[in-house]
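In this view, the complex is presented without one of its protein chains, the others remaining in place.
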Amino acid sequence: MKKGIKILKVLVIVILFIMLLSAVSRLVEPKYATELIEGHFISEYYNEEKNHEVIFIGDCEMYSNISPMELYKTEGITSFVRGTPQQLIWQSSAILEETLTYEKPKVVVLSVNCLKYDKPVSEAYNRLTIDKMKWSKQKVDIILSSMTEEESFLSYVFPLLRYHARWEELTQEDIKYLFDSKENTYNGYLMEKDIRPVENLPTKRELSNYQFGDICYTYLDKITKLCKDNNIELILVKAPSVYPYWYEEYDKQIENYVEKNGIRYINFLDIIAEIGIDYSKDTYDSGMHLNLTGARKLSVYFAKILKNDYNLTDFRDIANVSAIYKKKLEAYNKAVLEN
Amino acid sequence: MKKGIIIVIIVVILAVIIGGIVLINSNNSSNNADAMQSETFIFKINGQEVKMGQNLLDLNLPETSNVYEAESCAFDGIEKTYTYDNYDITTCPENGVEKILNVYISHGEESTPEGIRVGDTVEDMKQAYGEDFKTADVSYIYTKGHTTLTFVTNGDVISSIEYSLIAD
Partner (left out) sequence: MNLVSESFIWFMIITTILYYLSPKKVKKYTLLMISVITLACLGWENLAYILFSTISTYLAGLCIEKGKNKKAILIGTVGINSIILIIMKIVPYINSKPEFNLIVPLGISYYTFQVISYLVDVYREKYSAERNFFHFALYVMYFPYLFVGPINRFDQIKQSLIKEENKKFNIESFYEGILKISMGFFKKLMVVSRIHVIISTITGDITTYTGAYALLAMILYSIDIYADFSGAIDIVVGFSKILQIQLTANFNLPYLATSINDFWHRWHMSLSRWFKDYIYIPLGGNRKGRVREYINILIVFTVSGLWHGANYILWGILHGIFTIFDRLRGDKKRNRPISIVVTFLLVSILWSFFIWPDTITSLKMIGSLFTTFNYVDMFQNVLQLGINLQNIILLLGCIILLVIIALNKSYLEAKMQNADITVKCTIVFLLISIILIFGWYGIGFDISQFIYNKF
């Protein structure tokens, strides 16, 4: 009996301290609400109605350049951009796998920019992709495949181990969004309205090696197989970003790959004129990403291709979906008109 | 008296040892200082030394209108690339300082202080810089201090030269 009471007392203390540390952990974790908002993108998918016929996956070349609202407005296509900053190919693969546990789209569009990277880039970018993912087998896979040398798996399980030092930097955001969150995208699209034209570009540098790493092909194969096994059409795309340079040698490798695997590849850099992109007005960072006007042009152009070539539903005629999108469009159009 | 003698003996021994140690250490310090001076690759523009990591604004370089700012996807960090006729200089602006990260030479008459330019052969490079390099595909990478000097080749010919700051 005495021993039992002792054990109970210890258990109570343990539980109390776990609760205390959990509360502190929640307080010090970055909220990604008004600062480093890109860290929140991955989680903005979870509360969505899972009725997307098109899923976009990739890095900032995806979430800056494609607006699902424009796809819906013009062709009634339901879509979501599961984009995160510096998303690497093995992360794209895990994110696609995770998405398929929620729904089966008809088309998956993958940005090929990530194939340039065959090693983890930085802990900071990993965090922006991974922190707000729901725990799943895919999250474990992503962590294990993405960790840089200085990182530890435990720091993802217990964020306090990573973010404890933020006790010195707590802001109002940390209190305001302690139990709440803020969405900053429109179905995964990050709206930027500034204009910074392309005036000149740095010298195009010669690389010593243009070959995509073996690991990139491994995960590209995985994505291809995942789509084939689930009867999903896969489209590889290169965004119309004029910098950093996309080399011909990269393009050749993609073309060889898609030919071998029967996949479609669209390099938007080759059809800038057709899309109507004007780099004096349509970019907010000198050609690295499109701004709202540029993204709209690209999205409208791409929507036509998707509608014509893939058997997609026009959800504007479907009551329950159109009701949801009506609300989304209200918010989106309001943001478009705001200064 | 005996205590005094002991103290004197100890002080004398101490003085001799300290003197010796001071002498040895002062030699080491000056040797180290000399070694530090030449411990990094230096580029030259119009006779000015350009070291990776130094402040570009401290240099008196010609003006150029070809300046490109590349921002990161998420962070408050940008890189600025200044393009001149024969070379590009990339900097990282921070607190009023423009830290030089990289100098890239791809054509023209610009040569390294050791006399190597684009178009020279790998053999010329080895003669100027020696055999202490690493290779990565068609690149030859020399490291000195906090700088790497990379020669990208096309066959036997140097097609570009790049000085880079090694990240901490």
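Note that the chains take the letters A and B in the order they are written out, and that residue 1 is the start of every chain.
What we mean here is this: a contact is a pair of C-beta atoms (placed from the backbone, for glycine too) under 8 Å apart; a residue touches a chain by one contact, two chains touch by 3 or more.
These numbers come from a predicted model, not from an experiment.
The missing chain, though absent from the display, is touched by one residue of A:Val24, A:Ile271 or A:Ile324; that residue is A:Val24.
Residue A:Ser152 is the one among A:Ser136, A:Ser152 or A:Thr171 that touches the chain missing from this view.
The hidden chain makes contact, of the residues A:Arg82, A:Lys132 or A:Arg162, with A:Arg162. The set of chain A residues touching the chain not shown comprises 6, 9-10, 13-14, 17, 20-21, 24, 28, 123, 150-152, 154-155, 160-162, 164-165, 167-168.
The rule is short, and it goes like this: only the chains that are shown with their structure count from here on.
Remark: chain A and chain B have CA centroids separated by 38 Å (rounded to whole angstrom). Here chain B touches chain A in the complex through residues 65-75, 81, 83, 88, 90, 104, 106, 136-139, 150, 152, 154, 159-160, 162, going by the rule given at the top. Residues 36, 38-39, 59-60, 85-86, 124-125, 128, 200-203, 205-209, 243-244, 285-286, 288 of chain A touch chain B in their complex.
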